[in-house]
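For reference, the structure is listed below as structure tokens.
With one protein chain withheld, the remaining protein chains of the complex are depicted in position.
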Amino acid sequence: MLAAYLAIPFFLVVAAGIGLFALAAGFVLGPRRPDPRKAAPYECGFEAFEDAHMPFDVRYYLVAILFILFDLEITFLFPWAVSLNHIGTAGLLAMVAFLLVLTIGFIYEWRKGALEWE
Amino acid sequence: MTMALSGQYMTNGLLAAGVLLLKVLAVIMPITVVVAYLTYVERKVIGYMQRRIGPHRVGYRGLLQPFADVFKLLLKEVLVPASANRFLFLTAPFLALVPALATWAVVPFWRGAALANVDAGLLYVLAMTSMTVYGIILAGWSSNSKYALLGAMRSAAQMVAYEIAMGFALVGVIMASNSLNLDRIVVAQAGGLHHWYIWPLLPLAVVYFICGVAETNRAPFDVAEGESEIVAGFHVEYSGAGFALFFLAEYANMILISALVSIFFVGGWLSPFEGLVPILGKPGLHWLALKMAFFLFCFLWFRATFPRYRYDQIMRLGWKVFIPLTLLWIGLECVWKAVGFGPWF
Partner (left out) sequence: MPDLRNFTLNFGPQHPAAHGVLRLVLEMEGEVVRRADPHIGLLHRGTEKLAESKPFNHSIGYMDRLDYVSMMCNEHAYVLAIERLLGIVPPIRAQYIRVMFDEITRILNHLLWLGSHGLDIGAMTLFLYCFREREDLMDCYEAVSGARMHATYYRPGGVYRDLPQRMPQYQPPADPKVHRSTRELERMNANRQGSLLDFIEDFCNRFPALVDEYETLLTDNRIWKQRTVGIAVVPPERALALGFTGPMLRGSGIPWDLRRKQPYEVYDQMEFDIPVGTEGDCYDRYLVRVEEMRQSNRIIKQCVDWLKANPGPVMLADHKVTPPGREAVKQDMEALIHSFKLFSEGYSVPEGETYAAVEAPKGEFGIYLISDGANKPFRVKIRPPAFVHLAAMDEMVRGHMLADVVAVMGTMDIVFGEVDR
């Protein structure tokens, strides 16, 4: 059973290997002519006004929290959908109820304007 | 005795590992070649759509162009901006590339021909395809350039917008197939053209494909790159090999999304003439390849046709169109499941 998963770490290693190979090739084959202007961050040909690492307004912050909620709900749906044939009508109805709650919550968010983040 | 036995296990294990490694390479190498030629096809197809002829100088009809591009990229200086976080800056391309290639572990090319034919295959796919975006966000943040940072922010916003709809669309597929195993999802669609999930799940298929286009940062959702707005977005500071890795990841992802759409909705390696025409009706890799080619062509077609969305509009599309639509369709599937519907439920 678990042996089938063995290919996955191999894939990860080979994929990382390809990346490493390309990057190493780039470092080895490419020229190295450091220059302070070349290493400066791109800002359309002018010197940057300030450091880019600073706190600033992420406007979709509320939507991002909703996103986490919904993403969690999807994880509930996966095992349910797989076992639909075994859990019968009761299981089906239970999830329908859950989905209804979810939908009501979604409509509430919509009406409250949580999705109007601009 | 025990020593000899464990030694034998070791050799057997090493042999098995070697064989597996070769198999992995046998999947990844063709994919990288397809990536290379996808760039060529892209330039040719879009060229003809725009009344140009595309690359035609390197080799016969420009057929060697992809190799020229690869060598050019590898021969360029790998620049790391002075104010960047060096470690993260160099790690980010891997975070984008590794999931794009590793997802192929569970993709079945024909019956039983997935290297990891695992039961949680679809979960793995979902997990891996969601990873790519972190490479982009990390690249944008670690570059310490405002344009790159804006690209990263947009990428995050985009993920927030389509990830859920993508998940819901897949829930729809699982409800129909009752399996997370990609192999079995295809097998469940056997029995002829009308058994494919595209018919009952058409809206989900469309949503999934559009989300896939968005996830790969392709036009019209290429806001994280946003050529004319934020110059090159998250990879504005990358050059040479680092840029090549992002490029490779993007195209590998395009191919992957095409493969996944083919597998989930249009019967993977199954023939559309199944049960109708004797030879053409046989399943096989070529059918999967044809279906993928069609979806890949759609990627290019979109790019040549559509203007770019603004990133808040993607959010609106995701939350106000896709999520309600997929929710509705899952509800509909519940009904179908209860009463039975066609060959699918």
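Letters A and B mark the chains as written, and numbering starts fresh at 1 in each.
As a working rule, a contact is a pair of C-beta atoms (placed from the backbone, for glycine too) under 8 Å apart; a residue touches a chain by one contact, two chains touch by 3 or more.
Just so you know, these numbers come straight off a predicted model, no measurement behind them.
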Of B:113, B:198 or B:304, the residue in touch with the unshown chain: B:304
Of A:31, A:45 or A:113, the one touching the omitted chain in the full complex: A:45
Chain not shown, touching residues in chain A: 43-46, 48-50, 52, 54-59, 118
Hidden partner interface residues of chain B, rising order: 46, 49-52, 146-147, 150, 153-154, 219-220, 222-223, 226-231, 303-313
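Quick note on the criterion: only the chains that are shown with their structure count from here on.
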Between chain B and chain A, distance of the C-alpha-averaged centres to the nearest whole Å: 14
Residues on chain A engaged by chain B in the complex (per definition of touch): 4-8, 10-12, 14-16, 18-20, 22-23, 25-27, 29-33, 36, 38-44, 48, 51-53, 58, 60, 63-64, 67, 70-71, 74, 77-78, 81-85, 89, 92, 95-96, 99, 102-103, 106, 110, 115, 117-118
Residues of chain B defined as touching chain A within the complex: 17, 20-21, 23-25, 27-28, 32, 73-84, 90, 93-94, 97-98, 100-102, 104-106, 115-118, 122-124, 141, 143-149, 153, 156-157, 160, 163-164, 167-168, 171, 174-175, 178-180, 231, 236-237, 240-242, 244-245, 248, 312, 315-316, 319-320, 323-324, 327, 330-331, 334, 337-338
